[in-house]
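Below is one structure, written out as structure tokens, with a few remarks after it.
Removed: one protein chain of the complex. Kept in place: all other protein chains.
To keep things simple, chains are lettered A and B as they appear, and every chain counts its residues starting from 1.
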Amino acid sequence: MNLMSYLAGAAQITGVALGAPLVIGVTRQVRTRLEGRVGGGVAQPWRDLRKQLRKQQITPHGTTAIFTAAPPVLAGTTLLIIAVAPLVATGSPLDPVADLFAVVGLLFLGTVALTLAGIDTGTSFGGMGASREITIAALVEPTILLAVFALSIPTGSSNLGAIVAHTIDNPAQAVSLPGVLAFVALVVVIVAETGRLPVDNPATHLELTMVHEAMVLEYAGPRLAMVEWASGMRLTVLLALLGNLFFPWGIAGPDPSAMDVAIGIVAIAAKVAVLAVLLAGGEVFLAKLRLFRVPELLAGSFLLALLAVTAANFFTTRA
Amino acid sequence: MRGWIAKIARVGRVTEAAGDLPQAVADAPTGVLGTLQVRHVDAGSCNGCEVEISGAFGPVYDAERFGARLVASPRHADALLVTGVVTRNMAQPLRNTLEATPAPRVVIACGDCALNRGVFANAYGVLGAVGDVVPVDVEIPGCPPTPTQIVAALRSVTQR
Partner (left out) sequence: MTLTTDATPEAEQVIARHNGVGPAVAGLTTSAVGVAGVWIGLAGVLGAPRAVQIDWLVPLIGVALQLDPLGGFFIALTGAVAVPVGVYAIGYARREHLGVVPLSVLPLFVAAMLLVPAAASVSTFLLAWELMAAASLILVAAQHTRPAVGSAAVFYAVMTQLGFVAILLGLMVLSAAGGADRFADLSAVTPGARTAVFVLTLAGFGSKAGLLPLHAWLPRAHPEAPSPVSALMSAAMVNLGIYGIIRIDLQLLGPGPRWWGVTLLAIGAVSAVYGVLQASVATDLKRLLAYSTVENMGLIAVALGAATLLAASGAASAATVAMAAALLHLTGHAAFKCLGFLAAGSVLATTGLRDLDRLGGLARRMPATTILFGVAALGASGLPLGAGFVGEWLLVQSLIHATPHHTTALALATPLAVGAVALTTGLGVAAMVKAFGIGFLARPRSDAAAEAREAPTSMLTGMAAAATACVVLAVAPIVLATPLRRVLAVVPASAGADPSGLGTVLHLPGLAGSMAPGLLAVFLVVAVLAAVVASRWGSRRRPTPAMLPLWACGADDLTARMQYTATSFGEPLQRVFDDVLRPETDVEVTAFEESQYLVAKVAYRARISDVLQDLLYTPVVQAVTFCANGIRRAHTGSVHLYLTYGALGVLIVLLVAR
């Protein structure tokens, strides 16, 4: 662990913090182009966020400190996940807390903060969004932990850096049966956690079809900017983690040189871009599931994760 | 799915070329150019303007190129796009919507009904034009206005 590791960590945090609106822009542009339009460009979310930061801050009557505190907590948990996850280099300075279960817990903590804010508004739509969000989050939890379990078995640890390092050393791991099953399960998990189609439509205007949007209907100005930025960062960091857990080539090692860090930055940016394009491209062909069909989808992904773990238990020989 | 991919490839881009940048009628709220979140309010329209607005945000006229985007809540919006004459039942909700929008904000009145009550001038359920209820910053005349006019009005605010 040298100065370069710290530099890599800093690059990782600033990269995701600044690049998250770009990733959202990429997903929107892919959809736009497939619809035959021109669209606002990949930099449009940046403009939107800058504008929102200059708007008036509104606190509705009847809300409590939870309403004001939820956006910073959401953003804070996401920033911590970015700092902890091995994106540019393994061997992060925060290695003692770089545990995959801790990351899952932090994700959940952010979701809970936003859900409580939705209830705190005291409107029907806020409560509705909160109720739906927590149902989906509760049912996604078993799949996440089982997929993490499946990834930890060959490595012998749930430490993020260790998993990535193990996959670099054993490339066959990524295309083994447990690896493929865990990948599919994690894709469904990411779609559910970040509120993309077919679980939730991020561009809907109909309140009765909203899950995530319904909780933020009362937020304005800077708080809205923070919520949208945090949501973008969550999508970015989850895509980046997915990329690095299954295709870690390009990531810098524990004692990187400046060249390694540069390659790591370019590699993670490329992986996130590719995954974002694939995600958005897939969304064009999907319609949103009604809420009571979502548990069926999540149960299917749970089964895949369970199969992944069983396969890992029986078919993997530990190094 | 294969059929859809073939159709997408075949149709390609259908957006018409953008015209010249119109004069700035209202200052871009907050000073950031090229971004405008619009909340549409139907104060009592016949939905003719709504059809044209949906065309303006569709693939052919594509208002999103110039930074305009429709949002669901006025708290997320910079501009209210009000269509229709203001009926008695919708007067207070319209005022509530404007108050819920964070400053700085603009009000865009779309269509002849919104500007001067149009064909519904003497109807019993009508309170007045939009300008009688809330202050209006941008006007789009027409019954209904064409998508090109709507896009031009939005561009006059976004300045892009």
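By our rule, contacts are C-beta pairs under 8 Å (C-beta built on N, C-alpha and C of every residue); 3 or more make two chains touch, one makes a residue touch a chain.
Everything numeric in this text was worked out from a predicted model, so none of it was measured.
Of A:V26, A:A85 or A:M226, which one is in contact with the hidden chain?
Considering all chains, including the one not shown, the answer is A:M226.
In the complete complex, which positions of subunit A touch the hidden chain?
17, 50, 53-66, 71-73, 75-77, 79-80, 83, 94-97, 99, 101-102, 105-106, 108-109, 112, 115-116, 119-128, 130-132, 134-135, 137-146, 149, 152-153, 156-159, 162, 207, 217-218, 221-223, 225-226, 230, 291-292, 295, 302, 306, 309-310, 313-314, 318
Tell me, which residues in subunit B touch the chain that this view leaves out?
Counting only subunit B, the missing chain is touched by 30-31, 73-75, 92-94, 96-97, 99-100, 102-104.
What we mean here is this: only the chains that are shown with their structure count from here on.
Which subunit B residues qualify as touching subunit A in the complex?
1, 4, 8, 11-15, 29-35, 37, 58-59, 62, 64-67, 69-73, 75-76, 78, 100, 102-104
Given the complex with subunit B, which residues does subunit A contribute to the contact?
The touching residues are 32-41, 44, 47-48, 50-51, 54-58, 204-207, 210, 213, 217-221, 224, 285.
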